[in-house]
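One chain of protein is taken out of this complex; the other chains stay put.
Right after this comes chain A.
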Amino acid sequence: MTLSVDIHHLLGEFALEARFESAGRLTALFGPSGSGKSTLINLIAGLIRPDKGRISVDGRVLVDTAARIFVPMHKRRIGMVFQDARLFPHMSVAGNLRYGRWFTPASERYAKMDAVVDLLGIGHLLDRRPAKLSGGEKQRVAIGRALLASPKLLLMDEPLASLDEARKAEILPYIERLRDETKIPIVYVGHSVAEVARLASDVVVLSQGKVAASGATEAIMQRLDLLPAEERGEGGAVLDTKVLRHDEAFGMTVLASQAGEIRVPKLARAAGAPVRIRIRARDVMIAVERPAGLSALNILAGTIDSMKPGEGPEVEIGIDCHGAAVVARITEQSRQALGLKLGSQVFAVIKTVSFDRANTGAGLPAEADV
């Protein structure tokens, strides 16, 4: 899938001028509120018409103001999951799920009711009315409803924003399954680093209506300068790892990554399962020789490949650990005291307890494992 966007849209005083291409499994539109991400996703869905520009998916033009093309939303075959679920109150959950099927030509229906219901764990809700569902359940049904219209692209507009932390943790694994087990490309609007780093394969960073950067998640998450101020502390390296083994005695899981073994608090994942972890830059210490007599369990050897001044006294150090990029945020004073420069051989030190549910994939809830 290739999503190609080049639009210019005025909303009162606010100008959205976005131009990017993405071919990711899950592309995140990321930025602070008011940066234009929701407007952008509404433009892709066809809920609003751009003043000027062109949007195409896999070469199929959805809108092109120059050529006077505007495909109405009901003909786009683009699924949308809204922040506020928007289930039909006068239909049961099953009725909601079946709604899109009516309008999908039989030859293009690839989504199967049973499979989607299983994937989202909503089998026990089918006879209920939307008003009787919890926030997390509503959102799962909304995802199922969009999937069952067999869309060519799935848009998710901050589907977790209206949920509390516990509900978010309930939904996230389902979105991961969606990304890993179905073939539908996803465009996901988010404003939290934790969500985006965990879900996205590609990130488009929006700032004040403009694309500030776009690229692979691993690369973008290290650019701490791109992150919204209040989320900057959440930025850092994103590593794709696999579960190597569980250390039952100490309640830990050992992950295998390019950078070496990483110990994190125990995860509910089987050995061999992929786990994406985020190492916050502020959680990483740097040592110039392999430290001894230190409580931290994760010590990764690497070479400094970038140094950027950060906010105030800070400096951001990029470390290449056998091909895996790790970022550390330390003070300029420490950098000078250690004599760090490009090419220095160093050790990145990360405490196991700095990993929590937000930056390691928490396992699926028990009901979905069945």
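Quick note on the criterion: a residue touches a chain if its C-beta (ideal position, glycine included) is under 8 Å from a C-beta of that chain, and two chains touch if they have at least 3 such contacts; residues count from 1.
Just so we're on the same page, contacts and distances are computed from a predicted model.
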| task | If you had to name the missing chain as UniProt does, which of "Acyl-CoA dehydrogenase", "Aspartyl/glutamyl-tRNA(Asn/Gln) amidotransferase subunit C", "Molybdenum transport system permease" or "Toluene monooxygenase" would it be? | result | "Molybdenum transport system permease"
| request: Give the residue, chosen from A:77, A:140 or A:198, that touches the chain omitted from the document. | output: A:77
| Which residue from A:12, A:89 or A:339 sits in contact with the chain not drawn here? | A:89
| message | Please identify which residue in A:146, A:187, A:237 or A:350 touches the non-displayed chain. | response | A:146
| field | Missing-chain contacts mapped onto chain A | value | 45-47, 72-80, 82, 84, 86, 88-90, 99-100, 102-104, 129-132, 145-146, 149
